[in-house]
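Report on one structure; see the data block that follows.
The complex is shown incomplete by one protein chain, all other protein chains being positioned as in the whole.
On to chain A.
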Amino acid sequence: MKKILYIIVTVLETACFAGAYIINYFTRKRMGMARYVVYKNQGWRTGYPLETMTYAVIVLVAVLAAFTIILYIRRRKEAGSRLLAMNIVMLLLDCWYIWFTLVNSADTLRAYYFMSLLFALTAILQTMKTCAAVLSYKKAEYTRK
């Protein structure tokens, strides 16, 4: 069951990354897509407090990542290389999301909101997956003792 969930989440993460790339590609290549994206940007900008939401998600991702890393460090001696790899990927994805969101904007990259949202999803999924793996590992160790 755990393995199936792990695979599903990994597929979702990959789909989010691919989706961000595809949206950006067609926004640059197709006029209709570019205008659709700009139209959606305008709607979102007027309908939602995007800046506040962006910072809230960044903080959430950072806090979740910090919590997971602390948990992992506590168990690092007992933990295997699989958990180490998951933590590294989590850090990479989280850093990528935060860097992308802070460095770019809808003025410089039309598909920015779409891409930032998809990268946020990827980062959160990976962080939760890693956190769950660290927690379940700990539980397993505890049960064994």
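Heads up, the rule we're going with is that contacts are C-beta pairs under 8 Å (C-beta built on N, C-alpha and C of every residue); 3 or more make two chains touch, one makes a residue touch a chain; residues count from 1.
One rule holds in what follows: contacts and distances are computed from a predicted model.
A chain of this complex does not appear here, and its UniProt-recorded name among "lipoate--protein ligase", "Sulfurtransferase", "Sulfate transport system permease protein CysT" or "Stage V sporulation protein AD" is "Sulfurtransferase".
Within chain A, the residues in touch with the undisplayed chain are 14, 17, 20-21, 24-25, 28-29, 31-36, 38-40, 42, 81-82, 85, 88-89, 92-93, 96, 100, 104, 108-109, 115.
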